[in-house]
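Working notes, structure below.
The complex appears here minus one protein chain, its other protein chains still in place.
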Amino acid sequence: MDSALIPNGVKRCSMGKFLLWNSIIGLVLLWGVFALLLCWIKGLNQTNMNNAYGFALWIWADLAVIALGGGAFFTGFLRYIVGKEELKNIINYAVLIGFICYSAAQLILGIDIGQPLRGWFIFWHANIHSMLTEVAFCLSCYFIVLCIEYIPLILENRQTDKVPFFHNLTHNMHEVMAIFAATGAFLSFFHQGSLGGVSGVLFGRPFGFREHIFGTIWPYTFFLFTWSAAACGPCFTILVTKITEKIAGKKLVKDNVIDLLAKISGWMILTYIIAKTADTLYWAFVTAPSTGFILAKFYTENPGSVYGYWILFLEIVICGFVPALFLIVKKWRRTPVLLWTAIILAVIGVSLNRWVLVLQVLAVPVMPFTDWNIYFPSWQEIATTILPVAYGILLIMISYRYLPIFPQEAELNPIEPEPEPEQEAKPEGKAEEIKTKAGEPELKPAEA
Amino acid sequence: MEQVKDKKFGMVIDLDKCTGCGSCMVACMSENNVPFREDETDKLLSVAWMRVYKMTNRKPYPDTEVCYFPRPCMHCEGQHSGHSPCVSVCPAVATDYSTATGIVSQIYTRCFGCRYCMAACPYHARVFNWFDPVWPHGMEKSLSPDVSVRMRGVVEKCSFCYHRYQKAMEKAYVDGRKELEENEYQTSCTQACPAGAITFGDLNNTHHEVYKIAQPDHKHHGKSKNPKVFRLLERLGTNPKVYYLSSRKWVRQLGDNYRPDEIMK
Partner (left out) sequence: MLPFISFEWVWDMGHLVFHGGLWYALNIIGLAMTYCVLKTIYDTYKGKGAQHH
């Protein structure tokens, strides 16, 4: 039915199957939209937030998706600025994932603020000393960049590409893409950092507060956030690529591309986690004690021992050093199980880091005569957090079906040439067959 | 009307006198049109500018001692002028530090409800309007015309009854004066306290009672020279303008966090 829109040389599932899955995900999306409307119409009393927990699940989701979406700017940086040519085979998908993450973040922020209609005040009445202002500006600007990077991909659809104007526009935009990538990297450096500064500047919250570089400008979490997003963002890109390959039942990106990105990610994670360890030690033994807090005050004697030392161990060792080593050692990262483990751990690690620096900051009692604050999200908060996930899956499904996202797909999954109209009529399970026929592509060393 | 000198309005609360009756909270709510709901069981959803905490020395009977601890907004000045925890983080300049009065303001019509200031404030002095403000039928007629009511979705907090300052300044202007007498501007909690535990005035004015008790050392970020006076969480560097007075050591010690090795000393 829609074969005229499907890219040349690749095979897609039947329209019926496509629509069925769209509807299932669409239902989840509708559930989220319902919760969103409840929050907008009835107000934030629909959440389990309270005066002690002003920041909660949504702010964590924001910080987490932006960190995970960091794969877009960092892959772009590596491809266009550093010149890692192989990455052109995954950059489209990195951009799409980044686009989804950043639009999701903006959507969540739109629900999170108490007066959504006044959201523009953050730009118009900007307090430039606030970390959130910097986040808002850079995030919006970078989203424009992501749109610009996504547009050529949309225009490369078989039908739009026939229009000379669109064809030329795509071509011209590709010509100057390095400029956009560089601007994107510049903006990302600042907003990823500012998100790290959000809790780092809170000198009233000893759990979150960190020393500042040159005494006043940025807390050290600024750099840790940028670094961790650049380190773990590509892991999320690889993870989503791998999941897509599993679902599509075929290889979409050659192993040497994944291998290169994984190797760079590994070194980034290792350097990040060493810096993070140093930061944690300095904070635990110098910064926090200077205001009367010892480490045990942050990690013990809380209801149900939810916040324990296990968080530090999980974040730094299990989700830090372990994935770093798995990705750095060539033999390990080329073992599929270990690669999967490493990228999943890295994604959990960076998300846990964001969780701790939002939720635990507010959970720790600061006034000595008060107790720990414990929070669990309401279903409305959960539904509105799942909403962007559903939206992301839909956008990936639609983009994958109609746009040439994976330049290597046709080469990796050759199909016998057939007249166009019959292309969609192929039996289902064929994709699996094709995959085995094509065989695993040989592994090329990723040394640059 | 310009003042001659910058003021630093502040408060001393005598914890030895406070009985925990809650008059300050009631007076504050009615003075400032603070909304309430039918069910106020969950205090973490309540809008309260002044809140009285209860603390104990955590000793078993018969050595148990209790102290009630009123907590308004601390109107922090921070380590450099106006760098209070909340003002520095507000992305839309919806809260501001006045160097003329030392009061931290909240501009309700500009606040868009991001709640970053609430995360920044270690005193929980800032509260969010989770619900639409609704008063029981007829009660809206008793609202004060001097204070605007707040809409759902914005943050609010104690203003040191700033409207009273404005009124007092207007009166002084009519009288041809530029300065206020000490008793001309007092907050509603100060006046409502039956025990007279709250003293309010200008911390820059050596003649004011508040100055005499608090004895702020302005060279050291307002730290009190009175050994019985302390400020809540002073060590964080928030530089609050609300001082507490207590003759009991355990009360003073509960006003801040100390490492075990410090308590030993």
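For clarity, chains are labelled A and B in written order, and residue numbers in each chain start from 1.
In this section, a contact is a pair of C-beta atoms (placed from the backbone, for glycine too) under 8 Å apart; a residue touches a chain by one contact, two chains touch by 3 or more.
Computed from a predicted model, the values in this text were never measured in an experiment.
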item	value
Touching partners, among the displayed chains, of the absent chain	A
Omitted-chain contact residue, chosen from A:22, A:183, A:277 or A:290	A:183
Touching residue (missing chain; options A:123, A:285 or A:309)	A:123
Full-complex contact with the absent chain, from A:25, A:94 or A:145	A:145
Contact set of subunit A toward the excluded chain (per top definition)	123-129, 134, 137, 141, 144-145, 148, 162, 164-165, 167-169, 171-173, 175-176, 179-180, 183, 186-187, 190
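Everything below uses one rule, namely that only the chains that are shown with their structure count from here on.
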item	value
Chain centre separation (subunit A, subunit B; CA means) in Å	42
Residues of subunit B touching subunit A in the complex	42, 44-46, 53, 55, 69, 85, 88-94, 110-116, 118-124, 126-132, 151-155, 232-233, 235-238, 254-260, 262
Subunit B contact footprint on subunit A (complex, rising order)	43-45, 49-55, 112-116, 118-119, 121-122, 124-127, 129-133, 136, 198-199, 201-206, 289-294, 297, 361-362, 366-370, 373
